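Below is one structure, written out as structure tokens; comments come after it.
The complex appears here minus one protein chain, its other protein chains still in place.
Entry: chain A
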């Protein structure tokens, strides 16, 4: 279960007359991960697609372009349709639908381009509008040059210096002015130069004539007209989409399937009369594949398993020498987890598909991740809200598979949060296990569950301990019984870290053993495990001494210290042999990775701290009359909402990170080929 599914490489050989039947059967059972045939030889060539392929892919192309024009998407749930009906619809509808969609689309694009043109002309008109002069007055002179443009400041004095035979109209426009300057033609060169020096920017000539205000009104009318037309076209397109969405989705699926089948021979090796298919099948499914295929073709195909060459990773690259030889590690990877863990595989895929010869961490992740999540969030109220929200979303988003996976994970995490919330005795940041004294403690001094929490718990012979575990307090003895507090949790999280890292090294050892043999496994993984174990023993001995300022009592012959030191040294030496100088540089990783697990405590603590602060502020406000009470409610609701959003997100990311960074690095390489069988997961059609 911790390994991906074992695969068999199979060879299917048959005469060409049964090729189509074979393709159909293989597609239906959806089990064979085909390997493309790439080498052209004297006898065997890459197969040619079936005859129907061209027309099928043409239709598919048309359909997909219609789909993208109309924006049809898979968001809605449609009932499955039979093949015959879809084929009939396709015959009847496709051409008509294509032509009407194309026509509507071209209408739409011409309308849109006209709209753009109008907007451009409106933009051009703006400076003329500011001047307010009839456009006809600004052109068509024989002996007068007209300059229309914008300048930052006042241009008139500059012109005056050159000549006084001019007429200027000016109006504020943008950050400067827009001017229309009319001057005698003989002064043109000088005027042009002067204008250029004063940052004069000419505006484009207008084609229209008449009063700018009238032109503007005309443009606006045209624009409104255009928008109305566009709306009509858009509405028609939306109607088409509505009417044909079902047809488009189902026939696209059907065509995709048929195209897939028609193009399958491109992956085969074919001779004049035979075809050969190579591929991978899960070991457990091989008999089914063989039976079904034999039955469908009346035993006219030959199916056999190719035995793998048992060889560890070799460094030599063999090119085409033994094309029929294959190594087991090349197999595509299909997960092999119990059904209930299957959704979690998405999280493993997010990091990378496991390799064929390594441990699949999905199940460990599925068990530990919610525990980490709950350990961090750990609040009865937040957990319950999450649970309700999750259940609500589960019903609302019934047909969205991707979201369903996330929701299932969320539900499990919510239950875990409630469990830890009970352990911590926390409800919205209130300590429900505190007895009520003078109207304080418990939930707002009203409800307390103190009597339900035991104070005489014995763990084996050790005890008595009292519950709940107090995240916000130092912990220590209360009377006879010991209360777990932040110090104990700090140590506890480190222990969790050591355990998970150790598990990582053990899994890593197994992987290396399988991939590179015992020597590498010992030098690269066992060495680290020994360093970690020895290091823990050393710290376990030295740390309490240092804390109690009793380093004078240090005794190198103490068995704990001695064994720890020996184990550490052995590990260190193995590490030096295995990894050389890099080993020394990385020697502190077990320490830093272990300490990294204290985030389990830290992140949760921050969210409790915020909740506690919100409650305190709300309580203070509530004492200040009716307005204060309203303020208190606002602070309370808003504060806890924000804290809940942060509090659900942060544990998710942190637990994910602890797995991806600290845990997986110890053993998980990923990068396996994804098992992608020849077939199709039908959503809209059925045979």
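Throughout what follows, contacts are C-beta pairs under 8 Å (C-beta built on N, C-alpha and C of every residue); 3 or more make two chains touch, one makes a residue touch a chain; residues count from 1.
Criterion: contacts and distances are computed from a predicted model.
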Chain excluded from display, named as in UniProt, from "2Fe-2S iron-sulfur cluster-binding protein", "Carbon starvation protein CstA", "Ferredoxin:NADP+ oxidoreductase, subunit alpha" or "ATPase": "ATPase"
Given A:474, A:613 or A:645, the one touching the chain that is not displayed: A:474
Hidden-chain contact residue, picked from the options A:176, A:352 or A:464: A:352
Hidden-chain contact residue, picked from the options A:499, A:602 or A:630: A:602
Selected residue (touches chain absent from view) among A:60, A:329, A:393 or A:486: A:486
Residue numbers in chain A that touch the chain omitted from display: 350-352, 474, 485-487, 490, 547, 592-593, 595-596, 598-599, 602, 656-657, 660-661, 664-665, 670
